[in-house]
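I am attaching a structure below and will ask some questions about it afterwards.
Removed: one protein chain of the complex. Kept in place: all other protein chains.
And then subunit A:
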Amino acid sequence: MNINLTLIGQAISFAIFVWFCMKFVWPPVIAALEERSKKIADGLEAANRASRDLELAQEQATKTLRESKEQAAEIIEQANKRANQIIDEAKEQALSDGKRLRDAAQAEIEQDVVRAKEALRAQVSALALSGAEKILGASVDVKAHSEIVEQLAKEL
């Protein structure tokens, strides 16, 4: 084994290879590796976050659904109540209207009766007067006897 210039040649080529590797091979590869591991970590984290979000959203959806159902039930109940109320009111209104109409009709009838009575009374008194005139043969002083006639008429 001879130790010779090859030793120095080897050392120089070794140095050049190491320099080249350090400059042009190592950095891009290691950068890619680091970027990938970062990407994977980010991806995993995003997945975790997404599943958490999904859980929250589902919870939210269930809650909203339950609330809507409650609201709908409430609205239906209110509507039912209102409908009943309206019906009751309408019934009452109808009843009162009917009563009023009947009362008015009753009052009119009574008035008509009174009016007819009055007219009859007047006619009766006139008849009675004329009858009495005929019987007495003389005219009755309306003015003088009107009080009596009135009395008479009232008695009828």
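To be clear about the criterion, a residue touches a chain if its C-beta (ideal position, glycine included) is under 8 Å from a C-beta of that chain, and two chains touch if they have at least 3 such contacts; residues count from 1.
In this text, contacts and distances are computed from a predicted model.
> One chain of this complex is not shown here; going by its UniProt record, which of these names is it: "Probable septum site-determining protein MinC", "ATP synthase subunit a", "Cysteine desulfurase IscS" or "Xanthine dehydrogenase YagR molybdenum-binding subunit"?
Record says "ATP synthase subunit a".
> Would you write out the residues of subunit A that touch the absent chain, in ascending order?
Touching the missing chain: residues 1-11, 13-15, 17-18, 20-22, 24-26, 28-33, 35-36, 39.
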